[in-house]
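To keep things clear, I will list the structure first and then write my remarks on it.
Shown here: the complex without one of its protein chains, the others still in place.
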Amino acid sequence: MQLKLKIWRQKNGKSKGKFETYYLNDVSPDMSFLEMMDVLNENLMLKGIDPIAFDHDCREGICGSCSMFINGEAHGPDRLVTTCQLHMRKFKDGDTIYVEPFRAKPFPVIKDLVVDRSSFDRIQHAGGFISVNTSGNTQDANATPIEKEDADNAFDAATCIGCGACVATCKNASAMLFVSAKVSQYSLLPQGKVEATNRVLNMVKQMDEEGFGNCTNTGACEVECPKGISLENIARMNREYLLANLKG
Amino acid sequence: MKKITYSLNYRKPKNSYNNDDELMVCLRSYQKLNNGKFRVVKKSTGIKCKLKDWDSDWHKSVARNPIKSTDENFLEKNRILKDKSIELHTKLTSLFLGNVKSDPKNKTTSPDSTKTKQNGRGFLLDSRVPPGPIDQKWVTHKNNIRLVSPSNKREIDIIVVGTGLAGGSAAATLAELGYNVKAFCFQDSPRRAHSIAAQGGINAAKNYQGDGDSVYRLFYDTVKGGDYRSREANVYRLAEVSANIIDQCVAQGVPFARDYGGLLDNRSFGGVLVSRTFYAKGQTGQQLLLGAYSAMNRQIGRGKIKMYNRHEMMDLVIVDGKARGIITRNLINGKIERHAAHAVVIASGGYGNLFYLSTNAMGSNVSASWKIHKKGAFFANPCFTQIHPTCIPVSGDHQSKLTLMSESLRNDGRIWVPKSKEDAEAIRKGHLRPIDIEEKDRDYYLERRYPAFGNLVPRDVASRAAKERCDEGYGVNKTGEAVFLDFTSAIIRYGKEKAHVKGLNENDKELVSKLGKQVIKAKYGNLFQMYEKIVDQNPYETPMMIYPAVHYTMGGVWVDYNLMTTIPGCFAIGEANFSDHGANRLGASALMQGLADGYFVLPYTIGDYLADDIRTGKISTESPEFEKAENSVKEQIDNLIMNSGTKTVDYFHKKLGKIIWNKCGMSRNEKELKEAIKQVQLLRKEFYQEVFVPGNAESFNEPLAKALRVADFLELGELFAKDALEREESCGGHFREESQTPEGEALRDDKNFSFVSAWEFKGNPAKAKLHKEKLNYENVELKTRSYK
Partner (left out) sequence: MLYSTIFKKASMAISGLFLIIFLLQHFAINITSVFSGNLFNQLSHFMGTNPLVQFVLQPILIFGVIFHFVMGFVLDIINKRARGRRYKIYKGNSNASWVSRNMIISGSTVLAFLVLHFYDFWIPEMDYKYVKFLPENPDRYFEELVHKFEDITRVVLYVISFFFLALHLSHGFASSFQTMGFNNKYTVLVKSFGKLYAFGIPFGFAFIAIYHYLNH
């Protein structure tokens, strides 16, 4: 099939950036979106044009590197997939496809479609862990039974891949789904309860300092999340945060 | 046995001395040679000690010294003794490992030397495995190795390259112990390392299921699964610390699957006879990596780890024979940076991307390992590659990456191709559908060839069988490189069971099929969904198509028992080293090894090396060695950028992958391996003449980063083929057509090839020199694997 691609080009973080139009023929519907981008890049390079920079690594939907805003949606029109798992059969011959980077103040553009998501890392540094030494001198893994439901919920929250689609798609560029997934995972497990109060306070503080927007419960993040992280996590974090403040 | 001991130099029988006699203190060093004999070096120290002041039990604790406090100058004397012993230790180490050639004493010929014509030198590599019974080795070793005091750790810097399971856990633990850690990864966050993509689970000898599992059994399974090409002591240690990993991860908040009683659940994996695999749905690797990442986060927050994201290691810097730092390239702005440290840990994973198409991430590369190889680290068993039988087949030339489908699918799926080539042809052309082929016209070739194990034969066997069928012209997709994995019989079987339980009509085909699909969905729902997204076929209705793909590399940088490479101060852990999996890795063991190395092995063994460095002070990056390394990196980059070629980097990578896959893939022979060597050499030449790298060096430039990685793959490819050529036996993932049984099964040659091939770099891969580490099996009996 033939495609008209309107892709955001930006030399570096300081330059202004604009859309460029490219045409691509002979796109196979079996290609993944990123493979289509590979073909485009090969063509551009042979013509002496700087290839389009984009983040990608595992190409099986788990590393969370890929981050494209395709035709107005984070990771494109398919649900529960990342950009790398999106296939061209979701598009029609002759389609015009707009590709933009994930946009948010705390995700500054590095080049073209590559953004800097280190703000997510910094939020995790602030408290995304359980303070246990890695000495191996811990108690036996089965010493504390954990209710299956709690373990399963913790797991569901823990499947977040940190891609930033929630921020990209939220009309407020809020990072609540990401942060709450981490807070929830730990607060649901007995091991993580001990320092739950400090964790939620520190992580929320860091999140605010990074300049993310406020949650207005539109629920877009849950829909666009490639891992289907639930809004319940946000409610849990709100609750924990407010209670933590009451405790002082 | 201790490497180095102190003793008094008695010149006449012991009992003829009295307590006030003064004797000279001597140092003795014992080095076990591969022929079983010991080499002893005795050295006077110039320190005298009265018999009554001599503590003959000094070796019983690390805190004790040979001269008792009853001696006036005991502090000074002990300090001198210690210094002398360190000096001797370092000297012997470098003599024995670094300059094998120049040391005339090393001409000890091993009894097996006649069989290794090309390198008459025999088995020279010393793995420094501690003596003693296998279950005591690690404990004794830990008790005896030297430690660095907490106050000194603060003065010591360590560089960790790579932040997957091995690198992440090592960085976190080293930082927690008090060292200053600098960690590097090329991704935008440590959490994105490719360990995250591991699906199945992690083995541990916990025996929670009470099914007779034990450390020994895990050890045995791993050695046997590795086709007897791994180092016994390392594997035993791995099995020993495996239980700790689970405790550690649970304490860190890793949400492993649990049963309704709240206790940890296990599944069985890869043909092993016990259930010892811990898992978190199909995302175990992700959860474990996030656990290690969280431990890192804690240390980053405390300032003990300095994290460098989007940095690629470009070279290792060696000062005075020791690894003292690295040169990196900042992938955002192209800046070349110098980083110094007292030790360098390489945890950069495997090199499966040599094949271009593999289940590895796009960025996975060999560069860090290859750079240290070029600086003196031996590269072991490069040809040992695992090819996983159940991956989604290649759909066309545009393919950039292959996706793995969990091995667990073979529990219920039956693998087949049509019996006649005409049917296969018709399916390829789309004239026939797989369900049109009648039962009698299908060839369930695994069940035919291996009646005992059927579809559950090990990975290497299943992969080769699929290739054999497709090469014969029975392949079933457009490219002719796929076989069917069919769930129909499982659906009917489960459906009938379900109908029986529910008291419904077992002969109602539609009902049975509906019920059966429900069961399959509950078991493999997410995998089926993934398949459908990628292939756009409904695997509940039509059989899946699968084909083998490169998945893991057992080979890697050679390391001793302490995980140190042949460069003093340079360590390699995780998939980057070679030690634990032999010629074939068992399922769910990669995660175990990465975490064992990072959490529980390296943090102890690195102290043994760093104990010498407590008085070194900060390492400067201003030395001529750093200058030289930086300049050579800049020169390499400039050459690539300035090159006025016409072909893109991917052109070469794809071509290299094709050569390696076709000639050094699932089965190998002398003729093709020799051709491969030639072709890779030519391709490398062409690369430097013809490659075109756009943009400049001072900006975000992915093609440049790729070109630098492919340049290293182009060198590794040749060594890979050379190693495969040298190993004239079939073992594990390495199948030499010349070495097979009349029935076409792999034939191992323990008499001639029971060794690790460790290659020394000598200017270019063609000149690489082979060193051998003999593999001794004292605790398991060597057997031929049979799955008939």
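Each chain gets a letter, A and B, in the order it is written, and its residues are counted from 1.
Heads up, the rule we're going with is that contacts are C-beta pairs under 8 Å (C-beta built on N, C-alpha and C of every residue); 3 or more make two chains touch, one makes a residue touch a chain.
Only a predicted model underlies this, so the values are computations on that prediction, with no experimental measurement involved.
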Displayed partners of the chain not shown (whole complex): A
Which of A:M1, A:L24, A:L80 or A:V223 contacts the chain that the document leaves out: A:V223
Contact residue for the chain not shown (choose from A:N71, A:S131, A:T144 or A:T197): A:N71
Where the unshown chain meets chain A, residue by residue: 6, 8, 19, 69, 71-73, 77, 98, 100, 103-106, 169, 171-174, 176, 204-205, 207-208, 211-220, 223-224, 231-232, 234-243, 245
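In this text, only the chains that are shown with their structure count from here on.
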Residues of chain B touching chain A in the complex: 169, 172-173, 176, 187-194, 196-197, 206, 208, 241, 244-264, 280-281, 283, 286-287, 290, 293-295, 297-298, 300-301, 307, 309, 332, 359, 361-363, 395-396, 398-401, 403-404, 530, 533-534, 536, 599-600, 646, 648, 650, 692, 694-695, 699-700, 702-703
For the chain A and chain B complex, residues of the former touching the latter: 11-12, 28-32, 34-36, 38-39, 42, 45-46, 48-51, 53, 55-65, 78, 81, 85, 87, 89, 110-111, 114, 116-118, 120-121, 124-136, 138-142, 145-148, 151-152, 154-155, 158-159, 161-162, 185-186, 189, 191-192
